[in-house]
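Below: the structure, in structure tokens.
One protein chain is absent from this view; the other protein chains keep their places.
Note that the chains take the letters A and B in the order they are written out, and that residue 1 is the start of every chain.
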Amino acid sequence: MTITESGLIGKSVKRTDGLDKITGCAVFVDDIQFGPNLLHSRLVRSPYPHALIKNIDTKKAEALPGVRAVVTGKDMEARLGLYLIDRPIFASDRARYYGEPVAGVVATSEQIAVEAAALVEVDYEALPAIYDPVEAAQEDAPLLHPDLGDYPVANFIFPQPGTNISEHFKIRKGDAEASLASCAAVAEGRFRLPPIEHVPLETHTSIALSEKTGQITLWATSQSPFAMRDMIAQSLGISHNNLRVIAPLVGGGFGGKAGVTMEACAVVMAQAVEGRPVKLRFTREEEFVGTSVRQSLVSDIKVGCDADGILQAMELTYYFGGGAYNDYGVNIARAAGYSCTGPYDVPNVKADSLCVYTNYPVGSAMRGFGMPEIHWGLEQIMDRLAEEIGMDPVEFRRLNCVRTGDEIVSGMNMTPIDLEACLDKVTKAIHWDKKEAPTAPNKKRGKGIAIMWKAPAMPPNPGSAAVVRFNEDATINVEVGGQELGQGTFTVVAQIAADVLGIPYENATVSYPIDTKYSPYEWQTVASRLTWSMGNAVKAAAEDARFQILETVAAHWDEEIEDLTIKDGLVISFKSEREMPLNKMVIYGLPNENYEGWKGGPVVGRGHFMPTYVTNLDPETGQGTRAVVHYTVGAQAVDLEVDLETGQLEVLNIASVYDVGRAINPDLIMTQIEGGAVHGMSSAFEALKFNEAGEVINPSFVDYRIATIADIPRKIHGDFVETPIDDGPWGARGVGEHVMVQTAPAIANALYDAVGIRFSDLPLSADKIYLALDEKESQ
Amino acid sequence: MANHKLSLIVNGHTEELLVSSNTTLLHALRDHLGLMGTKNGCEAGECGACTVLLDGEPVNSCLVLAVELDGREITTIEGLSNNGQLTPLQQAFADLNAVQCGYCTPGMLMASTALLNRNPRPTEVDIQKALVGNLCRCTGYQRIIDAVIKASEQGSAQ
Partner (left out) sequence: MLARPGLPEFEYIKAQSPQEVFELMKEKGNDLKLLMGGTDLFVQMRDRNGGPAFLLDVKGLPGMQEISFDKKKGLRLGAAVSLNNISKHPDLQKHYPDLCQAADTVGNYQLRNRATLGGNICNASPSADMSPAALVYKGSVILESHRGERELTLEQFWTGPGKTALTEDEYLKTIQFPSPPAGAAGKYRKLGRSKMGDLAIVGVAVLGYPDSEVPAGLRFRIAINSTAPTAYRVPPVEEFLAQNNLTDDIFYQAAEDAMDISAPIEDQRASASYQKKMVRNLVNKTLKEIWETLK
């Protein structure tokens, strides 16, 4: 057991990257300067949502002075994918979404690249397109991936060749049909939500350089440089040590930069112009049209309870609109499957969670990874069922919410959480029992509640590695492979390392940019997993370094390691009260008596963490011993007003409480809670809009609107509870996604409380709300 | 495309530039002067990540032609702090943890600095009005409002 003296755990130290960002010297990938050697590129995109590519003529483009290469997907067999390898780098024989890259142009200036892109001539043969996942899942739907059966696939994903279904996850537990038939109250509904975008302030950008020696360097704004390297290396047949990914600070990720989006395009283009770096930078419009989206979802939910309000059964079908390629989407459908009930104890469950190909942009990871999508319907249905059985929505949830040790839908026992405590805090903060008057006579006011759960959705063996390296003056470099997206992970690992080593926090520097050539391995910066997994690895590395130090000093003093500690950069003996400054020995070691030899040497601590206990799930029943590593839970309540004259909705207060296991940096957790609440609120009003030709018609901030500084509730009442898990650093686990999972249904529930109307489809809008109010009044 | 010579006073230094007609101030700052603090978020005047001060007034540098600015004064994020001394506004951002990914931060700071210069004691609505053109996806904005208020209570932006 580590005795930590610094007291940094639980302390809200200032961000380690704050000063860089506030002075404007923080480097993002677009800021890296490459000099006059840099070439510029532009992608040629399909104007059809679904079409065969009959021919691509690049001659005119290639002839333009300044054009160095034009690449296409012709004869390119390379495919990309994490769990299902289904995506070409450039569309080869067919395009499957409006905007899919079919060619790339490399030129000496951005202007020439733009001109040349317009000169690439592509012959298309339009095919019928399909956008709705329920329709696309039917047998007679046009087939987007006739070769689905040939794609390499992870052994826990089950595509259905001959259909558009790329994943079908099943839960068959108990007898839901029979149970529902005998329930005292049943609520049923269909809920829909459209694709939405991550909208980071920093657009996707990458620069690739392919040297004549075969060494490739890829600079990218990436959450997961190692996964990026792995996917592209495998896809293009490059060895891992010949593909180097350098990932500076990320200007917002939210899952959109979790995998490979456009970076493989940059690499392929760089290979065509050996020896010169090629930059591919997405405009804001491309960010809306050509990056991955949160999948659309149609969910059919039926839930029943007994006369006491205790949940008995659920029947669920989730149709995820996976978009043109489902290499991430299949795992979202899977995760939604094994967590399909939401944070409830339900003994009988029949669920089918499908990921379905559609001719929309690629559906992929977005903050929440399937949980916001399913909670939209789940949390509203629970409110309806509570109303059916005559219970207050909070009491209903208190009665039915999952508790530590409960057997949950996938058959595993619930890991340590305290959802009731979250509910208690939230209901107090929002004054749940108090019916509050609206702020003006033309407004109606209401409150709504929603709870959530999420587990990191990962393969069973995602690993983190870390190194803690001392410098001569006893400052340290903390080396990790996880990425700083703004969530504060670099700060947390600096805290952890400094705490374990008994040195001031300011003396711990995290080495970035992350560079696969030098940084230790990190599976991915996703799933809210870094505080837990990378935190464990950094803690282990720091403990390793600590042991090396104490071993050397103990031998030097002829004392026992157990009698020594490190505090404020000094090794101290409890027994003899001797002191040894770290900077004397962390590099140089210590001399033996009379300088008869030396002990120790440069201290480099290493550590890793990988969960070892996750099991597979039965493909027919979805049951298994341990589906996931752990769950994080939380509750949110919303207090809002509706302007009856305009339908405009204003959120007055949000109360938001999550169980984080252990708050390593409480203020950073609060920043996630605040940002997440606003992101969640914004997401209820967001939608990518398409015309019949599958084209995004709102690819700009004018018509894809995100919350502005004028749209927020003035105060988010955020808090956390701490129910430690047994394998997190001091019991900690992540919360970065959870904080926005249930805001949309909390708003919907509050809306019902205010005006008595339920909205089952997103997005919300003043337009929709007003017309619904109007219709209700005329009835 | 003809090249235009111009003289810009950037963060107090006179810079001689040769630009094309279609070079925006954003690109002049980043590509010609290597001042990377000002960010490209949308190139449509909507997100505010490119905000700089032009003769003290905040503008979206993505929609201003460099060629129009001969002899004018530009202040960028690099010109705020002085020899490592943060302005009270920057210090407030740091103290209140009003930064996450940092991409919106330079624009936010420039627009807020201009606000405090013209309105030393802004109300919350004043702040919202001044910053509605600065989008942030990470923070939820509360701390940004708090930081501007804190800086205003300390006297001034600079």
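Rule of thumb we're sticking to: a residue touches a chain if its C-beta (ideal position, glycine included) is under 8 Å from a C-beta of that chain, and two chains touch if they have at least 3 such contacts.
Note that the coordinates shown come from a computational prediction; the quantities given were computed from them, not determined experimentally.
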item	value
Residue touching the undisplayed chain, where the options are B:Val59, B:Leu80, B:Ala94 or B:Leu109	B:Val59
Residue touching the undisplayed chain, where the options are A:Pro277, A:Pro699 or A:Gly728	A:Pro699
Interface with the unshown chain - residue positions in subunit B	1-2, 4, 20-22, 24, 27, 43-46, 48, 51, 54, 57-60, 63-65, 67-68, 111, 128-130, 132-134
On subunit A, residues whose C-beta touches the chain left out of the figure	42, 45, 47, 99, 110-111, 114, 118, 281, 283, 285-286, 289, 645-648, 650, 685, 689, 697-700, 702-703, 705, 708, 710-711, 765-767, 770-771, 774
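The rule is simple: only the chains that are shown with their structure count from here on.
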item	value
Subunit A-subunit B separation of Cα centroids, rounded to whole Å	30
Footprint of subunit B on subunit A - complex, ascending	12, 14-15, 17-28, 30-31, 33, 198-203, 249-254, 283-284, 485-488, 667-668, 671, 674-679, 700-702, 706-710, 712, 714-716
Subunit B residues within the subunit A interface of the complex	30, 34, 36-44, 46-47, 49, 76-78, 80-81, 86, 90, 93-95, 97, 99-106, 109, 124, 127-129, 131-132, 134-145
